[in-house]
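Missing here is one protein chain; the remaining ones are kept as they sit in the complex.
Up next is chain A:
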């Protein structure tokens, strides 16, 4: 059995920021991620980020990931475990971790869960054909492994992820036939949408996929227009000659460990599904277990980093670690988070978070 002061599950932006901030206060940290690299979703984000200067706006996600990962690796207080999957958390406060075919039991005094989210899927005939992908998977193929998923793609979903992955497919030399969106409005930031539209990809709002075609693999798709009641309008079917259908219909928090730990959960559609109730310190209903990032509600990397920083500071502070600027640091991060969520595009998050407070 290994003992540690703080175990962090998930090495995405939330987990990295949590580790750095807890370590900065002096706490000893184990950072656990199942990938063989740190950075989570960020290492696929080759585009520039929005946000403010303090939140590294205009930098590319991949560069942010690299820098945070370097800081983490350089920290004496942080022990990094990659290719390590947290399998379960038990009543006696033991976290089981599998790494290189060995099982380790870790007993942390505090636990920060920063496992991120998983992609949602969509029901339609033939959605099990090879060639139907999640947008995140396509982004991993193209930007991490340098593999094209196919020649011509139909993107389903015009949120930020669908639009950004479309842009990155174009950059990789893959054709994108269209982006379709069931809602009456484009969910992505309009500047992102405009950038793919002028690069030749039409966006059809109020359209959905009716079925995929093909026997052994995708050879096409039928798309249909929706009326005000989200019902298909007969006669508006369009055929698309594509070999890839890419689903970008949202993420949902990866909460298994939280359920297992007995954290009180609540279903909040605005946050992507079931999320843990948490207090303003990001501590769940189980004392000593904190959450940060997409697992606490699907949002974005800037918010994930700030939540991670807060959770890291709070967990370390609860162990008695402190600095003179602790109070100020916390208030600064809270103010930045509030600014980020204050505008019209933050409304959904604000509504969601209001339902998830302990």
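One rule holds in what follows: a residue touches a chain if its C-beta (ideal position, glycine included) is under 8 Å from a C-beta of that chain, and two chains touch if they have at least 3 such contacts; residues count from 1.
Keep in mind that, in the parts below, contacts and distances are computed from a predicted model.
One chain of this complex is left out of the view, and of "Carbon-monoxide dehydrogenase medium subunit", "Branched-chain amino acid ABC transporter permease", "Anaerobic sulfite reductase subunit A" or "4Fe-4S binding domain-containing protein", the protein name its UniProt record gives is "4Fe-4S binding domain-containing protein". Contact with the chain not shown here comes from a single listed residue; of A:146, A:200, A:235 or A:320, that residue is A:200.
Set against the missing chain, the residues A:88, A:130 or A:184 yield one that touches it, A:184.
Across A:47, A:110 or A:330, the residue that sits in touch with the chain not pictured is A:47. Against the chain not displayed here, chain A makes contact via residues 47-53, 57-58, 60, 170-171, 173, 175, 184-186, 189-205, 339-340, 342-346.
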